[in-house]
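Read the structure below first, then the notes.
The complex appears here without one of its protein chains, the remainder shown in place.
The chains carry the letters A and B, assigned in the order they are written, with residues numbered from 1 in each.
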Amino acid sequence: MIIRLTVNGEPRHAEVAGWESLLWVLRERLGLTGTKGACEQGECGSCSVVLDGDVVCSCLVMAADADGAQVTTIEGLGTPDRLHPLQEAFVAEGAVQCGYCTPGLVVAAAHLLETNPSPTSGEVKEALSGNLCRCTGYGAILRALAAVEEGR
Amino acid sequence: MSVETRRRVRGGIGESVLRPDGIPKVCGTFEYLEDLHADGMLWAATRRADVARGRILRLDVDGALAMPGVYDVITFADIPGRPYQGQIVPDQPVLCDGEIRHWGEAIAVVAADDPETARLAAEAILVDIEELKPITDVEQALEAGEVYRHFPVRRGDPEARGEVAVEGFYEVGTQDQAPLGTEAGLAIPDGAGGVDLWGPSQWTHVDHEQLVACLGLTPDRLRVHISGLGGAFGSREDLTLQTHIALLALRTRRPVKQHYDRTDSFAAHVKRHAARMWYRHEADRDGNLVRVEARMILDGGAYQMTSQAVIANAATFAVGPYRCPNTFVDAYVVRTNHPPAGAMRGFGTNQACFAAESQMDRLAAALGMDPLDLRLRNALAPGDPLATTGQVITEPLPTAEVIRSVAALPLPDDEPGDDPLRLPGGTGLTTPPDRVVRGVGYAVGIKNLAFSEGFDDYAEARVTLTADGAEIHTAAIEVGQGMVTVLIQIARTVLGIENVTVVFDDTSRIGSAGSSSASRQTQMAGGAVQRAAAAAREAALRLAGGDELDDDGVWRDGRLVMTLAELAERGPISEWVRFRHPETEEPDEHGQGRLHADFSVAAHRAVVDVDPELGLVRVVRIDIAQDVGRVLNPVQLRGQIEGGIAQGMGWAIMEELVFRDDGTVANPTFTDYLLPTILDMPPVEAVLIEEPGTWGPFGAKGMAELPTVSVTPAVVAAIRDATGKALSRVPVRPEDIVFG
Partner (left out) sequence: MPRACVPALLPCGTTTATLGSVPVEYVRPKALDEALEALAAFEDPTPLAGGTDLMVEVNLAHRRPTAVVSLRDVDELTRWDEHWIGAGVTFARMEQAPDTALAELSRTVGSPQIRAAATLGGNLGTASPAGDSLPFLAAADAHIVLRSVTGSRRLRWDEFLTGPKQTARRPDELIVGVELAPRPERQAFAKVGVRQAMVISAVSCCVLRDPSGETRVALGSVGPTVLRAPRAEEVASHAARLTSSDLDEFQRRVTEEVRPITDHRATADYRRHAAGVIARRALERCLR
């Protein structure tokens, strides 16, 4: 079947098969490989996207269910020459090592700062508790968020 | 002076230079293995064993082959070359050879149009198995003589005795590296009987060596390329899917891609060895160690992988960074029917460190001594022999200083309040603040740097001056650790040129850089780059008859005499270096000798809050003081420290691959193999001790493993301090605290 959805502000459509996930469709059918998958069971958050206003795990969204939806992926947040402030801070603070968790974390963190511009440290941690990072130990990620908050 | 008129190179060593792959990574444009694509590619899926041990009575792939969209199925019989692989001893069948030796062993691999078809076909393969009784107990394996390596240490007087003795039995569970990127790869046939391979590797040249043997190819027919990796931590040191997809690509003449799911990943890559360790420490009344005896058995799993090297580390660091004249160790690594164990950050030192540091606390208690005083009294220093091998420490080794430095950091003085996020049990609301007990624990770790035991350990690099800067060519692998940044910083500092890029060459273009493991790449690849850059600079100055080099070109007496473009035209200047570290030797029959090239030490302090009635732990803070030689990039170094601590802390309180009695794995998913979340990770304070080493670039020492090593015993010591429980096993489970 064919689904139509808005991805990063642009209307897109894709042929989807069976119960393929939105993650798969973004990566393999729409060529948006910025969104990563590390577990396909909702545990790691590396597949996080904004779907109709909520951050969700795209691996757990049946692609057919995203027909008609608004989706924002990492590619929609910034580009190498126009970085989102969080993207800039992630690089500057060393919040990126292997970088596999990064797209999902940046999507989740950006959504947090949009919905709650000055979160407490507890709110930050709770909001990002569904995004696993195996490399950084999270310290640099917290410093990146703090830097963005300070910079505003 | 002319030098002042020129700009100084920016982004050299000592600065927090930003990683060159940072921007692509935050934008999602960085290309990882799983993002690779080739037109017309097939997808592979693996059929695995669901028992720990058995004999395959029937293996029928016809049904799978007949399914529409399926192109090929390979089994053991299809391996064209040597059907066994392994870095040290090739004993692992590329695909199951008829006897299943561990849960998750690969039996057959399918190539099909799409991953779902491949998966359905893999399921459709008929496998009749006669189950056999697995060996799951290390003692039983040892009794049965299933020993990969016995590493004995006999040093000093067997009759020597101390006045105070403590004994302990310790156990550690299996840890998985769980890099966020699972294994993925792409193999593209070259149309001339050869293949290009992108796979999860920490060392492409050693993969190449094994792959050509298994595929029956001449070396020139296979090129192993480097691509983006979502972490490694040891898990990519041994082959997983590479042989399978390369073979399928050769057979189908189509590109073949595979991307493991998390369960495949748990099944396929090596793990940190589980271990059982028995220890006896003896000291005189003043607390001087007189004798240490240890017997340890590491669970090597079904195949050897790097177990032989891991056990040497466990044995040689059995005592920790302490002096002891009389040391007797029997360290064994044995074959069981668990999934193979191999490399993981710390590489054998973690197990020994947990037991040895637990012993030091026990000994301090028996002596009525402060545990830090006991450690300081015995602290290993340059000029001392290592307690196990007798190797005299000739490099700087600030053991006492790391201990003093971490102890001098202020302790947190917060009181547990009502915020559940700051209480054990978190939002589970299990624990009121008045049920919380705080504990503090210390541990000290020591680790060898680079490869040991006489291995010919080298790294190659080439530095080429181009029309507008310089290129570093290397086969060293960036797994996320930031090596790429450090190589650039080293080259900039040496050359005086700022515009430096790294080109990751495939195996046909440059020689080995050795593995991105063993804390070695900053020293080894970095050492090679430093020397190649120095040679390139020399050559440029000589050619142009100048006295300085920068991004503009060669200068003499403050005047530009030749631009880089002119130099490149005249040159080209391209200097290749093969760099080796100081020689090491194999142990004698008593485990004695100069086994290691270099050492480093670190000390951790952990502060925990415990709910003793429920056995729940929240780690409040972890501090570390570490010997790093010289800081090359402060931000990246901090990242290695915090990330390493997270992994060692995870092993202390939550991470374990659990085996059922029948040898199968109970929790091969992220639902039940728990990694620390951002809410589990405490703040970290780090003190860096800079006593330059003698052979690393600018005195730098490898540092990325130690943060993982001694944090585990420090956390457990802190829980002991809070609860008074003996806790001789990691990970510490709630029931261990409640009923221990």
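FYI, a residue touches a chain if its C-beta (ideal position, glycine included) is under 8 Å from a C-beta of that chain, and two chains touch if they have at least 3 such contacts.
Remember, predicted model here, so these are calculated numbers, not experimental data.
Visitor: One chain isn't displayed here. Which of the visible ones does it touch?
Guide: A, B
Visitor: Specify the residue from the set B:120, B:165, B:213 or B:687 that touches the hidden chain.
Guide: B:120
Visitor: Pick from B:38, B:67 or B:535: which residue touches the chain that isn't shown?
Guide: B:67
Visitor: Check the options B:218, B:394 or B:671 and report the residue that touches the missing chain.
Guide: The single option touching the absent chain is B:671.
Visitor: On chain B, what residues meet the omitted chain?
Guide: Interface with the chain not displayed, on the chain B side: 67-69, 114, 116-117, 119-120, 123, 261, 263, 421, 425-432, 613-616, 618, 653-654, 658, 666-667, 669, 671-672, 674, 676-680, 733-735, 738-739.
Visitor: Tell me, which residues in chain A touch the chain that this view leaves out?
Guide: Looking at chain A, the ones touching the missing chain are residues 1-2, 16-21, 40-43, 45, 48, 54-57, 59-62, 64-65, 67, 108, 126-127, 129-131.
Here is the rule we use: only the chains that are shown with their structure count from here on.
Visitor: Which residues, counting only chain B, touch chain A once they are in their complex?
Guide: 16, 18-19, 21-32, 34-35, 114, 116, 177-182, 228-233, 261-262, 419, 421-422, 427, 479-482, 635-636, 638-639, 641-647, 669-671, 675, 677-679, 681, 683-684
Visitor: Would you pull the chain A residues touching chain B in the complex into a rising list?
Guide: 17-18, 27, 32-41, 43-44, 46, 73-75, 78-80, 83, 87-88, 90-94, 96-103, 106, 122, 125-126, 128-142
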